[in-house]
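Only one protein chain is missing; all other protein chains are in place.
The chains carry the letters A, B and C, assigned in the order they are written, with residues numbered from 1 in each.
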Amino acid sequence: MNNFSVLLSRFTDPTVLNTASPQAEQIRSIGNGFLIAATGIFLLVLVLTIVIVVRFRSKTTGGEPRQIAGNRKLEILMVGVPMLLVIVFFFWSLHTMSAIMPPVSDHPADVVITGHQWWWQADYKGTKAVTANEIHLPVGKPLLLQLNSADVIHDWWVPAFGAKMDMIPGTNNNLWVTVKRPGIYEGTCSEFCGKQHAWMRIRVIAQTPDEYHKWLITQSTDAVKPADSVALAGEVLFGKASCSSCHSIRGSDANGSEGPDLTHFASRQTMLSGMMANTPANVKRWLTDPQKVKPGAHMPRFIFNKDSLNALTAYLSQLK
Amino acid sequence: MVNTSLILHWHLDVSTLLLAAIFIAFFYSVTRFKRQRNNKLFAGVIILLLLLLSSPLHYLAMHAYFSAHMIIHVILLLICGPLLTLSLAGTDHPLLNRLSRFFNKNIWCAWITGVGIMWIWHIPALFDMAMANHGSFAPVFPLLQSGSLLLAGVVFSWPLLGPEEKLHTHALSGIVYLFTACVSCSLLGLLITFAPQGTYHYYHMGGSGYNPWNISHIEDSEAAGLIMWVPCCFVYLSGCLWLLYRWFISGSGVKLNNVR
Amino acid sequence: MRIGTERKNMENKLMIKLVVGTEAMFFLSLIMVFVYFSLAPGFVRLQTSELDLRSTGMFSLVLFSSSFTYWRAEKNYHKGNIGMLKLWLIVTFLLGAIFLFGQGKEYIRLFNDHVNLGANTFGTSFFTLTGFHGLHVLVGLIIIAIVTALAVAGDYDEKKSSVISTVGIYWHFVDIVWAVVFFIVYVIPHIR
C-alpha cells in the first residue's frame, strides 16, 4: 500500500492519498481497509464466475444437469457473511467520524470562508485581514473553518486535509482541519455552482506559526499607497470606473463586496481562483475582457484604452 | 458510568400488578390455560411486562429521560403486544373468532388503532398529563398509557398473528400494512427528533431533576426520536421478511420451484 | 374464476386505490413541507391571525357532508333507484362546488391582505397545499359531473357498473385529505 501511495503522490498532487492532516490519514486508513475487503469480495465473485464459466460450459454429450433449486444453509451464509462485514465497517466508520468531526460547541471559528460564484472570500477572525481566493493557514493546531455561501451551494475540499463540507446559503457549516506540514495544497469547489464551477479552485498555503503570524499582520494593514504616477492614475481610475462598487481596497474609498477583496491582490500567486498565474500580462488580459477570460464571471466588460489598462494594471500590481 | 444506586431503583407499582392481573384474567377466560405452548409464551410475556415496568429503565423513563420512555413504549407496542397475540394461537373462542373476522374484513381498523395510539400518546398535552400523575399511589394515567399501548399492540398484530390462521391477511397485504405503519412511525420519529425544544414540557422542565448520565435535553430528545424511528422500522421490516418467509414455506411445504 | 363485470369491478377498485395511494404520497410531501416551514418563528402567528377558522370550518363541514351524500348515491345505485342516484349525485356536486367557492373566498381575502405565494413561506406553503387539494376537488367535481350526465343519459340503468363506487373511493379520499389538511393548517395553531 505504501509504495503505491508514494507512486501515486508523485503522480499527482491533490490526491486523497497525499495526506497532510490527521483527518486525511484516518480516512486513508479506513479507505485502505475497505479496499482490501472489497478486493477480496470482488476476487471471490470474479474467481467463482471464471470457474463456473470454464467448468460448467455446455457439453455436447450429457443430458440435463441436476435441477437443484436452493439450499437453506447456503442462503443463510450468503446473508450472514456480508452482514458481518457490514457491521464491522459501520463501527469503524462511527469511530472515524467522531474523530474527524468532533462537536463544535461554542469554539470560535478561526477562519470564515464564504463561497461566491466563482471565488472564495476568507475572513480571519480577530483580525482585519480579509483575503480572496488564496488562503493561508498555520500548521500544527486544530483549526475550525466556518463555511458559508453568499449565493448558491458551494463545497470546500482540499483532499490532503480530509473531508469536504458544503457551503449552503442561510446556514453555517463547520470543518475541522489540522495541517501537519507547511506547503501548498490544492483543492477545488465540490458542488456544481454554475458556469465557472470548474475554475473555482482552492489554494491553501500552510505556514509555520511564525510565518503565518507575519503574513497575517501584513494582510491586516491597509493597502500600499501608489508610488509612481501610472499607478496613481490607476487608483483614480479604479474609483471612476466603478471598480470600487464591487471591490474593496482597505485604505481607499473602494468598499464593494460583490467581488474579491483586492487590498493585497499582488501578494497572491494566482488569480481568478486558480485559473492563471497572477502576472501583469494576465491582469491586463482580464481587464480587457473578463468574459473572454472567464466566461460567465460576474464582472462586466469595460472598454478601456491602452493607457487606462496600463494604469489599472500598474495600480493592481503594486498592491502587495 | 452507571450509577450503582440506579440498580436499586426496582419498584413494583400497584398499577403494574393490576395490568398484569387484568391480562391474566382475560387470558384465562378465553383459553382456560389449555395449551402448554401458549401458556409458556404468555407467562414469558407477563414476566417481561412485570420486569419492564418495574425496572430501573422504567424509573429513568418516569423521572429522567424521554428516550428511556420511548424504549418502554416501543417494547410494549411492538414486542409485548404481538407476543400476547401469538400466545393466543389456535385458541377457539367465540369472542376471539368474532374479532378475527372483524379485523380480517376491516384491517384498516387494526392499522389505525396501532398507529393512532402511538401518535395520540405523543400529543404533548396528553403526554405531559400522563407524566404528571405518576407519583400517586394508584396512578391512573400511566396505567392507561401502558395498558392502551399493550392493547394496541395486540390489535395491530391481530391480522398478522391472530389465533385463526385462515383469517390472517395475505402476506403481500401484510407487507404493505407493516410498511405503511413503518412510514408513519418514521414520520413521528422525525417530528420528535426535530421538534423545537420544550414541546414535551415534562422532560424540558428537567423531569424530576434526576439525570444520572448527564445527558442534555437536546441529546435526549434526539435519541428519543431516533428510537422511535430506527428500532421501530427494524421491527416492521423484520416483520415483513418474516411474513414472506412464512408464506413461502406454507401450503404444500417447501418444494422445488414452488409447485402448486 | 371471476369473469366479466365482476372482475372489472375488482380491477377498477384496485386501480383507484393505487391512484389514491400515490396521490396520498404527494399530499404527504406537501404536508411535510408545510409542517417544516411551520416550525420557524412567526409562522404560527401568521396562521392564527390570517386564517379564518370559523368560515373555513363551516365550508369544511359542507365538503364532509358531500361524502355522506355520495355514499347515499352509491347505496341507491346498488338498490337500483336510479332516480335517487341522480339526485344525490347532483347534491354532491353542489356541495363540492360550494366548498370550492368557500376556498375562493378565503383566497381572495388573503390576497387582499397581501398574503400570497410570493409573500413568505406561509403563503408559499399554504397556497400550494390547499391549492392542490382544491385542484383535486375540481377534478373530482368534473368527474362527478360526467358521471351524473351519463346517469341522466341512461348509462347506469342496470346496476352492474363499477364506475360509481370507483369514483366514490376517489371522492372520499379527497375529503379525508381535507380533514388532515384542515386539522394541520387551521386547527393545530390554535391548540399549540
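As a convention for this text, a contact is a pair of C-beta atoms (placed from the backbone, for glycine too) under 8 Å apart; a residue touches a chain by one contact, two chains touch by 3 or more.
FYI, contacts and distances are computed from a predicted model.
> The complex has one chain missing from view, so what does its UniProt entry call it, picking from "Cytochrome c oxidase subunit 1", "Ribose ABC transporter permease", "Rhamnose transport system ATP-binding protein" or "Acyl-CoA dehydrogenase"?
Missing chain, per its UniProt entry: "Cytochrome c oxidase subunit 1".
> Tell me the shown chains the invisible chain touches, ordered by label.
When the entire complex is considered, the left-out chain reaches A, B, C.
> In the full complex, which of A:N173, A:S220 or A:N310 touches the chain missing from this view?
The one listed residue touching the chain not shown is A:N173.
> For the chain left off this view, which of A:G115, A:P138, A:P159 or A:G259 is in contact with it?
A:P159
> Using the document's contact rule, name the residues of chain B that touch the chain not shown here.
Considering the whole complex, chain B reaches the absent chain at 172, 175-176, 179, 182-183, 186, 222, 226, 229-230, 233, 237, 240-241, 244-245, 247-248, 251, 254-260.
> Which parts of chain A face the unshown chain closely enough to count as touching?
Here the touching residues of chain A are 8, 10-17, 24, 26-27, 30-31, 34, 38, 41-42, 45-46, 48-49, 52-53, 56-59, 62, 64-75, 78-79, 82-83, 86, 89-90, 92-94, 96-98, 100-101, 151-153, 155, 157, 159, 162-166, 168-171, 173-174, 186-198, 201, 274, 295-296.
> Pick out the residues on chain C that sit against the missing chain.
Interface residues of chain C facing the absent chain: 1, 4-5, 7-8, 10-11, 14-15, 18-19, 21-23, 25-26, 28-30, 33, 36-37, 40, 117-118, 120-121, 123-125, 128, 132, 155, 160-162.
Assume only the chains that are shown with their structure count from here on.
> Can you check how far apart chain A and chain C are, centre to centre, with Cα atoms defining each centre and the answer in Å?
Taking the average C-alpha coordinate of chain A and of chain C, the gap between them is 51 Å.
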